[in-house]
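Missing here is one protein chain; the remaining ones are kept as they sit in the complex.
And then subunit A:
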Amino acid sequence: MIEIERLTKRYGATTVVDDVSFRVEEGAIAVVVGTSGAGKSTLLRMINRLVAPSAGRVLVDGEDTMAIPEDALRHRIGYVIQGYGLFPHRTVAENIATVPRLLGWEKRRIAARVEELLDLFQLDPGEFAQKFPHQLSGGQQQRVGVARALAAKPALLLMDEPFGALDPVIRSRAQDDLLAIQRRLRTTVVLVTHDMNEAFHLGDRIAVMDRGRLLQYASPGELLLRPAEAFVEQLVGTAERPFRLLSLTKVGEALEPGHAEGEPILLSATLRDALSQLVWLGREALPVVDAAGAPAGRISIAQILRHGRALP
């Protein structure tokens, strides 16, 4: 768990981060969004003390970060930046082993950990361990960057625009992979982005920042239904609102009894996916099946529309 308390950063007369407080529960993903210059990155960099706060404090698992030596603190917090900053003179395996080596892990333990992470990120150790970063594609570099940050099993992972350098197709896959890995490891994540879709896709909670101030910190649904300020509403995108809302609900939560003809939809799909499928196929309803393929009921356009409204 991480608690940010009245965190402030001033450079001379300008306040870059202004009295920001929020807390991220154990195992949750908090996404910080805002326009560029909103102070998102500065906020993130104050958590691992790459930037010294002017006021306020950060608690990681109840412990004040100022009480932990700088380097020791950073060994405990994973950090991924846009462009990843992989060491060009070191192999993939050496890159991933960076923090364990600094911590003086035994060689065998490091090798095992590297292999485990490569497997986790679907990079065949035999093929990739000895490659150099420039021999990898953008998506592979990104995975190595995240694997390196997770190497010493940090309780907290900080990510600054980690998908910014990827093209849209690879980006959405990388986001799904991150979600899957995060759900498995239960690492607490604080992620900075300016991409609202990314925020809604990944965030358990979203912190909206503007000009150094935290405007709202809430779940994606609440952000849509009860935006705290006009700026939040604008940032969320008024035209996009119903679709974002639909993408937050799973088909399973809006299931109707009965059947329908046509290509079945999975229980775990979002209402947005279901709607798009219905519109595309020109049908009023489609059957719903569970992961094993057994029929579970049906979903209709009318039912979906009921879930895309601001007031139920």
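Throughout what follows, contacts are C-beta pairs under 8 Å (C-beta built on N, C-alpha and C of every residue); 3 or more make two chains touch, one makes a residue touch a chain; residues count from 1.
In this text, contacts and distances are computed from a predicted model.
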Can you pick, from "TROVE domain-containing protein", "Xanthine dehydrogenase", "GntR family transcriptional regulator" or "ABC transporter permease subunit", the UniProt protein name of the chain not displayed? "ABC transporter permease subunit"
Can you tell me which of A:G39, A:P133, A:P220 or A:P242 touches the chain that was removed from the display? A:P133
Among listed residues A:T42, A:T65 or A:T98, the absent chain is touched only by A:T98
Touching the hidden chain in the complete assembly: which of A:K40, A:R74 or A:R205 does that? A:R74
Even though one chain is hidden, which residues of subunit A still touch it in the full complex? 48, 50, 70-75, 79, 81, 83-89, 98-99, 102, 132-135, 145, 148-149, 158
